[in-house]
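The complex appears here without one of its protein chains, the remainder shown in place.
Let's turn to chain A:
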Amino acid sequence: MEQVTIWNRLGKGLNYTLLTLLAATCVIPFLYVISVSLTPISEVIRKDGLVLIPSHITWTAYEEIMQGGRLFDAYKVTIFRVVVGTLLNMLFTVTMALPLSRKAMPGRSGFLMFVVFTMLFSGGMIPSYLIVKEVGLLNSEWALIIPGLVNAFYLMIVKSFFEQLPEAIDEAARIDGAGEISILVRIILPLSMPVIATIGLFYAVWHWNSYFDALLYINSPENQPVQLFLRQILLASVAISGDAAEAANSVNPVSVQMASVVVTTLPIVAVYPFIQKHFTKGVLVGSVKG
């Protein structure tokens, strides 16, 4: 014990230093964004943009982005999208995955082929846009939810999870007089909580982060999600005609840009630590058998 101590200590010290540095590379960018958002713009410029600890704190950047209430409108859209969208995603994914996981289902491989096909080939942006337009979803928040109701990959994950559940459970329930719905709700779902949590999380994060569909389908400001609001603040300098006389006027100060980054990512960052374990679990769910 005694003679290894020195090497043990050295090794431990080395480990700690390396890991601290590694942690710092992850933490510093966050710290930087938060610090800049709280620093007076003149100090940011004076220090060439590199502020890790502000010498004094100002909330003007936050006041500026809260003005006009557009942020809150955008949040309403995003929250609607995340909550309703994820619920519908789950409903459709689970109800599609269950039959596909049952060997008794006729034409199962045909349907599966159909699903896998969409994973490999897609119609592309313009045909999707045409469909959304023709069914009258343009400018509606439903255009953000309905086209992505079922994600083929997540469907496969849920399906393989359901396949692991012994079919004998179904049969037992059926003998006890349960119908298809109650088998799903009372037997299958309680047994599948890990996969439900994982996939639900994947869907929710996807809803939270996506902006491109909103960019295409939504024109009216009141239906724009928070990611578009963020994009607008960050890209406000873009007067695409490159008119030098106008460009300078429209740029948002870097502190306002950073404040909007903080405001739009804070909620998801705040929930992350609590649900993170499901993410790692989720990658393994349905993939490892036996």
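Note that a residue touches a chain if its C-beta (ideal position, glycine included) is under 8 Å from a C-beta of that chain, and two chains touch if they have at least 3 such contacts; residues count from 1.
What we mean here is this: contacts and distances are computed from a predicted model.
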**Fill in**
From "Imidazole glycerol phosphate synthase subunit HisH", "Carbon monoxide dehydrogenase", "tRNA 2-thiouridine synthesizing protein D" or "ABC transporter substrate-binding protein", the UniProt protein name for the chain not displayed is "ABC transporter substrate-binding protein"
**Complete:** Out of A:42, A:209 or A:276, only one touches the absent chain, namely A:42
**Message:** Can you say which of A:83, A:130 or A:266 touches the chain missing from this structure?
**Reply:** A:130
**Prompt:** Out of A:5, A:25 or A:67, which is the one that touches the chain we can't see?
**Reply:** A:67
**Item:** Residues in chain A touching the chain absent from view
**Value:** 40, 42-43, 45-46, 48, 64, 67-68, 70, 105-107, 110-111, 114, 123, 125-127, 129-130, 133, 215-216, 219-222, 224, 231-232, 235-251
